[in-house]
Each structure stands twice: as structure tokens, then as C-alpha cells.
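Note that one protein chain is taken out, while the other chains of the complex remain in position.
Our next item is subunit A:
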Amino acid sequence: MANIDLDTMLDKVRNTQWALADIDWDKPGAERITAEQWPKLKAFMSDLMWIEHVGARGFAAMARKAESDTLRELYTWFHAEEQRHANAEMALMRRWGMLEGDELPEPNINLRLTIEWLDRYSDDMPLEVLGSVIPMLEIALDGALLKFLLEEVDDPLCHEVFEKINADEARHLGVDFHVMELLGRGKLHQLAIKAIGTVGNPKLILGVLAYAPLLNRMRDNIVAMGLKEERLYEAMNKYERIGGRTKEGRRNPWFQIISQHGKMVVNRNHPYHKPVDALVSLSNYIPAKALGPVPTWVEKLTWRPTA
């Protein structure tokens, strides 16, 4: 089992905090973004910061479910750190002239639906679900998106910022997989019954209806920007490899469900994509006004280092 001492990890997290004010956002290098890159990068960064923000809200919900004070505190920090990543990514966008004033990047409709679902139902989800989904998002982020970004972007400040973000994400993943294994402890039939009970939860079904099209749309967006699809799939396979390396990890029914889902996502020929891609197309017809204003937790995002 991935043996992580959560208390030591908490100390590490506390001792490695950084702030936007530590970074010189005006230092030279922004000019290295080419005119060709600019529009694609803007779309990419926008998706990226929203994924971070959505992940942040996921950690906020997980903090409520944590069984120990240490884990609760770790998730509270991770909530803040994911928000910091979103803030820092917005600060980079601002540096590259992609944001005006206090505007937020526009979330696509699938992100918007996911935000709505998180706002309404994430606090009601059991830790098993969020604790198994969030690592998948993080590993995709860490293993594919960030690496791609650093290969494409020449601005040294971008590298400096993502070095910090990557260090945080590595700690998140360490804890994520540790918890996934903890969630695989106990009698198998009990774990299975509990999972079957949760699968039928209408709130979860709505969550799947928001999450699955989001993944497909992000995949399409990212591929359009030049990321090789295989990179994303390699990252998702990594989830299966790390999550399934121990008996406890493999016994976690939610790991199995999400791994199987990952296999469907990476197989372009799988029939799974037909209804999901249809949902993506359908979601384009949802008027943004139908969702009402964004929840106020979204308004806490800022690119300003000081307040």
C-alpha cells in the first residue's frame, strides 16, 4: 500500500505554501507567446483554470466527508491550493493579455453544468465517489495537460509557476491514491453493496450526465490545440496503474468503475462515445441564462496577488 503518513504530509503542505505575491508577473518573457499560439492558449488556459477550480470545489466537499482531522485539514488545504492554481493561471492569462479588468474566462456550458452540479450536490456525495474521481482529473491534469503546456510555451515565468503547481499536485496525488486504497479496505461484499446503492443515487446520475460530456468536450478542445490524444490516454492509464497497484486499491469498487470508464473514454471506437458526444452537442443548445448566476464561490477567483 502507498504508505503515506498523513500528519507528515500535512506538515509538508503547511511548510510549502506559496503566494501569487511571490511571483514577479511583469518580468520579461510574455512576448514569447506567438500570435499563432495566443488564441489556442487562451482557450486552453481557460479550460485549465476551470478544471482547477472545479477540483477545488471537489476538495471542499471531500473535507466534509474526511474521517480524520488530519485528512479534513489536508483537503481544506487542497481546496485552497487548487483555487491558488486557478488564480495563478488567471494571472498568467492576464500577463499574456487574455483577460481584461476583473473578468473571468468564460466557462463552456459543460463546465457550467458541472459547476451547477457541484454547487447543488457535491456535499451530498460519499467520499468514495469524489475520492476516486478527483484523482482521475488530477492525473489527467498533471500527466498530460501541464506537460503539454510546458512543451508548447516558452515564457520562463510559465515554467516557474507550473513548477510550483506541479509540486502541489504531486502531493495531492500522493494523498489521493493513499485515500483510494483506504477506501478499498473492508469486506468486499459490503463495499460492493454500498457502491451499488450509490450508483442508483439520482444526484450521482446527474453528476455523471455533467461529467461525461465535460470529459469528451475537454478532450476535443485539447486535441484541437495540438495535444496528442495518446498523451491524455497515457495519463488516464496511469490512474489505473497506480490506483490498482495494491490489493486494497483494486478492491475499491469506485476505482474499478472509474478505470472502466477511463478505458471507454480512451477508446474512440467504443459505443460509449455516441450518446456522450450527442450530449455534448445537445448541451450547446442550453442557454446560459437557463442556469442563472454562477454560485458565489466562483466569484472568489482572482488574478490579483493582493486584496
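As a working rule, a residue touches a chain if its C-beta (ideal position, glycine included) is under 8 Å from a C-beta of that chain, and two chains touch if they have at least 3 such contacts; residues count from 1.
Just so we're on the same page, contacts and distances are computed from a predicted model.
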Checklist outcome for this item: Name check vs UniProt for the chain missing from the figure, options "Binding-protein-dependent transport systems inner membrane component", "Cation diffusion facilitator CzcD-associated flavoprotein CzcO", "ABC transporter" or "Alkylhydroperoxidase", returns "Cation diffusion facilitator CzcD-associated flavoprotein CzcO"
Checklist entry - Which of these, A:W50, A:W77 or A:F177, touches the one chain of the complex that we don't see? => result A:W77
Next on the checklist: From the list A:M49, A:A88 or A:V153, pick the residue that touches the absent chain.
Outcome noted: A:A88
Next on the checklist: If the hidden chain were put back, which residues of subunit A would touch it?
Outcome noted: 14, 17-21, 64, 69, 73, 76-77, 79-81, 83-84, 87-88, 119, 123, 295-297, 300, 302, 304-307
